[in-house]
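Only a single protein chain was left out; the remaining protein chains are all shown in position.
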Amino acid sequence: CWGPWASACLLNLQRRILAASNTRGNVVKNGDELMTKADELNANPLPYGKTLGIRFTHADPDRVVAELEVRPDLCTRHETAHGGLIMSFADTLGATGTMVDLDEGLATTTIESKTNFLAAVPVNTIMTGIATPIHKGRTTQIWQTRIETETGKLAALVTQTQLVIYPKG
Amino acid sequence: CWGPWASACLLNLQRRILAASNTRGNVVKNGDELMTKADELNANPLPYGKTLGIRFTHADPDRVVAELEVRPDLCTRHETAHGGLIMSFADTLGATGTMVDLDEGLATTTIESKTNFLAAVPVNTIMTGIATPIHKGRTTQIWQTRIETETGKLAALVTQTQLVIYPKG
Amino acid sequence: CWGPWASACLLNLQRRILAASNTRGNVVKNGDELMTKADELNANPLPYGKTLGIRFTHADPDRVVAELEVRPDLCTRHETAHGGLIMSFADTLGATGTMVDLDEGLATTTIESKTNFLAAVPVNTIMTGIATPIHKGRTTQIWQTRIETETGKLAALVTQTQLVIYPKG
Partner (left out) sequence: CWGPWASACLLNLQRRILAASNTRGNVVKNGDELMTKADELNANPLPYGKTLGIRFTHADPDRVVAELEVRPDLCTRHETAHGGLIMSFADTLGATGTMVDLDEGLATTTIESKTNFLAAVPVNTIMTGIATPIHKGRTTQIWQTRIETETGKLAALVTQTQLVIYPKG
């Protein structure tokens, strides 16, 4: 790319790179539009993820990040996030990470999950979840998710195993 | 208890026995009324338990049972209960079991939880959770919860550790 | 079976029943001899199981039981069984249970394991492990193992997932 059309050429090149990264990158094509993988996930939420209010802020095959506001109706008696809410948030992140990584046509299901709870997350604050892969195998993937409070404190650490499901036949 | 007032005497005796079982049994006193521990738990739900629709059907220090209807807004894309929902349900049961067992003034928090997922729970069915204690120590209690589908199939097995919290001073 | 040969007939019948239970029961054929599945396991120990001194006392597809003497060289500083020893014992039991259950030609490997430690096991006592299946699926089996002290106290509870491995082709 050089000369008077260098700028247009570079733009075109960039588009082709983005299109190539379509299936596994963090940018996806939606009709003529390019959108981030996170935007796509937010546009097609799981019913339960919508109920809880999970918002993805980043998604690529090696890192998924999301936020969740600890609404009063998601708390225990003590005005802190219920442990089940934290596990739900993390499970969504780990399963999403696996989905983002897998080739089209494959699916996944969580077969086991382990959580250590380290700190309370107060009501009306926003917690952040960061999921990264530990292992990407043919049969299983293992993802680990850190749940952090608004002040960056580690609230929970979750490790989960995702079974990779291949189409039959 | 004998003679013409035997019946009244027996009734009174029964009431005193029930009152004595107040703090740790499955029957509690609510003003002049006797109610089951499960009714009391349903009358004072945790905000998150109310959001998910958890209904206790039995509660004593050695067994807590509850039901949860898998509403469409609590599902994954595949019209089955989200894994996070199942973990939320189980966490509520194990923590409640510990609370029911502990003497008044003590509290508890879940410090870790492990789930194995075994079968899907379909939308619009009712799943049942049964929590029983594995260990009741001074520092921790361990509870195990079976989540069963409407047809009695084991959908998940959850083992969790509850820290026992003593009042300060 | 009746008349003068009733006793011989019954013996023969018993042998045929035992032979029929060959592949999946707790009795196996070893040349002309019948031996229990536990004896067979003890006769062909895993190197690590031999190092630790694991002795099977019962094995069928729904229950495996074994014993282990807590030798001084298997202890922590406090003259109690090392936590790793307890997990090694349990892992052997759960994996063996899966092997006993699987049809010939299939294999298994532990993909994850979770242990709760509940009580210490003193040196120079014999601990017992009892493994039972929670789930027998096509892809995975889940076994739970109780480790008990010589006095029958629950020392540890282990839940593990076994991947079922099919021959290639």
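Think of it as A, B and C in the order they're written, each chain with its own count starting at 1.
Rule of thumb we're sticking to: a residue touches a chain if its C-beta (ideal position, glycine included) is under 8 Å from a C-beta of that chain, and two chains touch if they have at least 3 such contacts.
As the structure is a computational prediction, the values presented were derived from the model and not from experiment.
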Touch with the omitted chain, as defined above, among A:36, A:116 or A:132: A:116
Hidden-chain contact residue, picked from the options C:47, C:105, C:152 or C:167: C:47
Selected residue (touches chain absent from view) among C:33, C:73 or C:103: C:73
Residues in chain B touching the chain absent from view: 111-112, 114, 139-140, 161, 163
Contact footprint on chain A, counting only the chain that is left out: 114, 116, 118, 134-135, 137, 142, 144, 154, 157, 159, 161
Residues belonging to chain C that touch the chain removed from view: 46-52, 72-77, 82-85, 87-92, 95, 109-117
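We adopt the following convention: only the chains that are shown with their structure count from here on.
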Contacts with two or more other chains, residues of chain C listed in rising order: 114, 161
